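The complex appears here without one of its protein chains, the remainder shown in place.
== chain A ==
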Amino acid sequence: MINGRSQKLSLRIASLFAGLLAFMVVWAAPVHAEAPAPTLSVSNDLARAGYYQLRWSLDDVDVVHYRVEESTDADFRETDVLYEGADRATVISGRSDGTFHYRVRAELADGTRTDWSDPQAVQVAHHPFGQAVFLFILGGVVFLATVILIIAGTRADRRERQRA
């Protein structure tokens, strides 16, 4: 009987310890899980030449790497991994017209992950083609006029010196 009681007591104490340990593990682990999500920013909301920069950061926490995702829909139903690594910025270029959405999360040294950052969106809308062609032609005219000025001036200078 005594043995039986003692066994039950030991079992209770062991259960108490196990419960306490489990509580401590559960209580302690979310310290980093509760770390704030990284902050994400974009260099410009409207990209007129198809390039822009994304920057992200998470201070005061030991980050192993970041994962940056891109999606063409605001709900991130389908995503592409844009970057995974320790850098804190990336430059995107050569994009055609459209709206692109981004989010980032960090993987911490203790193996946990943060939540996703607030999403950011960039609209790529290239300049009107007509405007570009007009400025191209204008540039060509200024260049040709400058060349003509210099060639004509050099010839006139030569003639003048020959006369002198």
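As a convention for this text, a contact is a pair of C-beta atoms (placed from the backbone, for glycine too) under 8 Å apart; a residue touches a chain by one contact, two chains touch by 3 or more; residues count from 1.
Criterion: contacts and distances are computed from a predicted model.
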In UniProt, the chain not displayed here, chosen among "NADH-quinone oxidoreductase subunit I", "Dehydrogenase", "Urea transporter" or "Tyrosinase co-factor MelC1", goes by "Urea transporter"
Given A:Asp45, A:Asp73 or A:Asp87, the residue that touches the chain left out of view is A:Asp87
Residues of chain A in contact with the chain not shown: 48-51, 53, 55, 57, 83, 85-91, 93-96, 126-129, 131-133, 135-136, 138-143, 145-147, 149-150, 152-154, 156-157
